[in-house]
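Structure, as structure tokens:
With one protein chain withheld, the remaining protein chains of the complex are depicted in position.
Naming follows writing order (A, B and C), and every chain is counted from residue 1.
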Amino acid sequence: MVTESASEFETQDLLLNVGPQHPSTHGVFRMVMQVDGEVVREVIPYIGYLHRGAEKLCETMDYRQGIGFMDRTEYLAAMNAELSYVMAVETLAELEVPERAQWIRMILVELNRLASHLMFMGAFGVDVGVFGTPFIYAWREREAVIDLFEEISGDRMMYAYLRPGGLAWDVPTNFVPRVREVLTAVRQGIADFDGLLTKNEIFIARTKGVGVISAADAIDFGMSGPSIRASGVPLDVRREEPYLKYNDINWNVITRTEGDVYARYLCRLDEMRESVKIVEQCLERLQPGAIMPEKMPRMLRTPPGEIYVRTEAPRGEFGVYLVSKGGNRPHRLKVRSACLSNLQALRHMTIGSYVADALIVLGSIDIVLSEVDR
Amino acid sequence: MTSEETTESAAPVATLDGTIWAEVDRALAGITATAERGLLDVIVHVPPAEIIRALKALKADATLNFDYLRSLTAVDNEEDGIDVVYHLYSTTAKHNLTVKATLANDNLFIDTATTVWRAANWLERETAEMFGVRFNGHPDPRTLLMPEDMDDTFPLRKDHPLAEIEVLQGEGMGYSEEDQ
Amino acid sequence: MRGIAKSMLTTLSVFIRPPVTRFYPDVHRPLPERDRAFPLLLWDKEIDEPFCTGCHACERACPVECMTVLMKDNPNHKSVGGTSGRRKIIDKFWIDYARCMRCNICVEVCNFDAIAMNNTWAGHETSVHDRKDLVMDLQQLTTLSHNGAIKEWVPVLGKANEA
Partner (left out) sequence: MPEGLFGLNPWLDGLIRLLMIVGLMTITAMGLIYIERKVLGRFHARVGPQRTGPFGLLQSLADALKLIGKEDLRPRNADPWTFEFGPYMVFVPIFLGFVVQPFMAGFSVRVLDLGIMYFVAVSSLSIIGWVMAGWGSDNRYAMIGGMRAAAQAISYELPFVLSLLSVSMLTGTLNINEIVLSQWQVPNIVWQPLAFLIFFIAALAELNRPPFDIPIGESEVVGGPFVEYSGIRWSMFFLGEYASLFIMSVLISALFLGGYEWPFGTQLGIGFQFLLTVVKAAMIIFLIIWVRASVPRLRIDQLMGYAWKILLPLSLLQVLVNGFVLVYDLPRIVLTIAGIGGVILLVSLTERAIRLPRVTHQSSLVTQSEAAS
């Protein structure tokens, strides 16, 4: 009898196609969800809609030309992407970056992290369902950062400003007061987000305990950035293998232990505060000086060799694996994308949750599809 | 100091002093691995047939504990075959290692590392479609970034042609006729 | 509920702040001097000819191959009784703005400071109906500089600010 009635009331799972055009997929990501009512039984992600072969293109470009393609690989944190690339070239070509250039790089990279995290806050708030408010708040403060970048480099998103050896040209003379202005604006933005979301009961109800991933699983999936730090793994390249001047200043790695969506949100919020602190310290240490090494060849060539340089981008470890066979262009350039590795864990985090939660989990790992697909 | 010079120098072992090679050598007992010193990390060459054994040993070893796969990719060295490159990291001991397995051009098969780290899944799928390396026993051998049916051409190989650039100006705009 | 009240107070505090909207097409924000739109050719007003000698440096350095350069003998050269010191001069120059990725490399490689990025709004508002109309020829590229509509900024590469 039991089996009979079970077959009588057999229900059919529904295949729900989300993306590539969907408001919550943050670009051209597509996933097919098998849903039983509102519960997700299976998730099959599809990526590659934004694959442009940036790695192959960089192999045909000399080292200066490649910088522009790094911007386009990670368009929300282009400074961080450029940094990995130029550091790889510098290490291969044995270039010594002057002190001032390193401080300026650090300021720019942290400001870009702020801009990127603000963007996360906005998009994530909309995913959770606040109608537009967080998005515009994020845009307001991100605009301040981007305006500053435009005054420095000339472009709002595709900076092409860092160069192997240092910076393309020096920052404007009013750089320090302008950065301080931007920091004031960003602090206001952080306070707004804190007030809008952090304590909101509905926000907490929606995010706490959703998309939990344990520390061991996170490591196994190769996650990085705030997504793994929210699971209690203090994995931060800035602290573990310090580059630039991160060892000379005072800052903390933000970790949380819960490993859920709320923890990932709080991690990013605290990281923004930490970035503000870092930039302030950098501004105090900034001294006049050279921004490029004394002897720069007109056309940069590297000796044969290989290097895997990793830096901490807003979404996690942005690695550049550069193989040179001599000459002025890379033999092979591989971009290790943090988003790709984080996205791999999506299936693990979403199965068994509700449809609405699946999209929040996707939002919480903060993917940039151009970085995933390259 | 570049890797080429390192291998050419008379005593390559000396440059490995103070690195984790001693530990790695101990963990890889029974596997014919050679090492060189890279610019940041030690690079270990492992024969492709023994790669999974080596990776498992490196992960299981208590002091090394390479539990984090940073990156997995391949390098097309044209006539010298294709290198499959693993960048490992230990989240507890905080050290790095690069493991390389060189595949001959006529035998592009290697065992899958998904049994060691789940992180290898998508990275191997990408490497497979981009370089034509076949990962034996991969749980999900579909393409990742490329179209599903694109299994005969491998974009990141050096012999893969670049697309022609469509030029809208100059001769394309009728310059040459008025010049001549 | 108290958290929701806090959220609502936050939104209320924004409600009473002035809005941040920029009325874009009506009011153009002043652009910074370094703003990069698309490359332009500069005009040598003293001799009344372009600075560009058609040396192909930018064409070779362009990562996306958006430029086509052709040079010719300068009809205004001193040797033929003219006023210019340039033996060769640009004959035809096309830049495909649709393909240009505004990386600034052409400006950096130019030995004559003959090319600069447009830093006016005219460089940003370039929408056309046909992609072919984005291929700019020599005349279009020099007009802005010729009639003095831009104050170009040519970066000093790798040089630090004084003091």
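One rule holds for everything that comes next: a residue touches a chain if its C-beta (ideal position, glycine included) is under 8 Å from a C-beta of that chain, and two chains touch if they have at least 3 such contacts.
Keep in mind that what you see is a predicted model, and the values were worked out from it rather than measured.
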| item | value |
| --- | --- |
| Contact set of the excluded chain (shown chains only) | A, C |
| Identified contact with the non-displayed chain, of A:His117, A:Arg264 or A:His348 | A:His348 |
| Selected from A:Val28, A:Ala54 or A:Val128 as touching the chain missing from the view | A:Val128 |
| Which residue of A:Ile204, A:Val253 or A:Met296 touches the chain not shown here | A:Ile204 |
| Option from A:Trp103, A:Tyr137 or A:Phe221 whose C-beta touches the chain left out | A:Tyr137 |
| In chain A, positions touching the absent partner | 14-17, 22-24, 35, 38-39, 41-42, 125-133, 136-137, 140, 196-197, 200-206, 208-209, 212, 348, 351-357, 359 |
| Chain C, residues in touch with the chain not shown (by the definition above) | 1-4, 7-8, 10-12, 14-15, 17, 19-21, 23 |
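Definition applied: only the chains that are shown with their structure count from here on.
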| item | value |
| --- | --- |
| Chain separated most widely from chain A, comparing mean CA positions | C |
| Distance between the centres, which are taken as Cα means, of chain C and chain B, whole angstrom | 41 |
| Distance between chain centroids, defined by C-alpha means - chain A, chain B (Å) | 24 |
| Whole-Å gap separating chain A and chain C, where each centre is the average of the chain's CA atoms | 30 |
| Chain B residues counted as touching two or more neighbouring chains | none |
| Residue numbers on chain A that touch chain C, as the complex places them | 61, 64-69, 72, 100, 133, 137, 140, 143, 150-155, 158, 160, 163, 165-173, 192, 195-197, 199-204, 288-292, 296 |
| Residue numbers on chain A that touch chain B, as the complex places them | 47-48, 51, 53, 55-56, 60, 91-92, 219-222, 233, 235, 240-241, 303-310, 317, 319, 321, 323, 331-332, 334, 336, 340-341, 343-344, 373-374 |
| Chain A contact footprint on chain C (complex, rising order) | 1-4, 6-7, 9-11, 13-14, 20, 31-32, 34-36, 61, 63, 101-105, 108, 117, 119, 155-161, 163 |
